[in-house]
Every structure is written in C-alpha cells, then in structure tokens.
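Removed from the display is one protein chain of the complex; every other protein chain stays in position.
== chain A ==
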Amino acid sequence: MNRHWLLVVLSGAVEVLWVTGLKHSTHIWEWLLTALAIAISFYLIINASKHLPVGTVYAVFTGLGTAGTVLTEMIVFGEPFSWLKTLLILVLLAGVIGLKLITGQEAADTKKGADA
C-alpha cells in the first residue's frame, strides 16, 4: 500500500473516533478530543487529495468511516450482530480495494502515457 492510500485509510479510522465522540462524549475533554480528531481526519484527507482523485478519497473516507462506526457500535457498544450489516461492510471494503487497485493502475497508465 502506498503512502497516500495509507493516509485515506487512517482518515477513515480517525473519522470513526470523532463520530463515536459526537455520539458518546459527555466531558469537556472528550469534546476537545473529538474536535481534535475532526481536525486530524481533514488534515489527512487534504494531504491524500494532493495525490489521489478527490472524489475517490472522499468516497473511501466516508465509506470506511461508516463501516468502522457500525463495527464499533457492534463490538464496543453492544449493538446486536447482524449478517446483513456484515455483508454490506464486505461489499464496501471490496469497493475500496477495487478503487485502490485501479487507481494505482490509472496513475501508472498516465505516467506511461506521459513518458511515451
């Protein structure tokens, strides 16, 4: 995995933190951590968007955030396990992996085109 994709995946993980924070924060320091997480996730997607298509970055960012939040609710906050949710998360991840694979290829094609 290259560095830019790592940034997108990280931004999705940090998004899970602040979405959870928005829902469950009670103390002032929890709200501050939530605000910090929002800032970090945007910092990460801005940097990733310097090298990857912004439409792709945003789709992966919100998608991973959603999948991660649903998983967190099931694993940490005791939401009941659901096969349908698990299936949807797998389809979502397949979409992310697919995008990752073809985005590398597009960049390589463009580079080849530029070199030719």
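One rule holds for everything that comes next: contacts are C-beta pairs under 8 Å (C-beta built on N, C-alpha and C of every residue); 3 or more make two chains touch, one makes a residue touch a chain; residues count from 1.
By our rule, contacts and distances are computed from a predicted model.
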UniProt protein name of the chain not shown, from "Iron-sulfur cluster-binding protein", "ATP synthase subunit a", "Nitrile hydratase subunit beta" or "QacE family quaternary ammonium compound efflux SMR transporter": "QacE family quaternary ammonium compound efflux SMR transporter"
Hidden partner chain, touching residue among A:L17, A:A37 or A:I89: A:I89
Option from A:L6, A:L32 or A:I46 whose C-beta touches the chain left out: A:I46
Sole contact to the chain not displayed, among A:L7, A:A37 or A:L99: A:L99
Chain A, residues in touch with the chain not shown (by the definition above): 42, 45-46, 49-50, 53-56, 58-60, 62-63, 66-67, 70, 73, 79, 82, 84-85, 88-89, 91-92, 94-96, 98-99, 102-103, 106
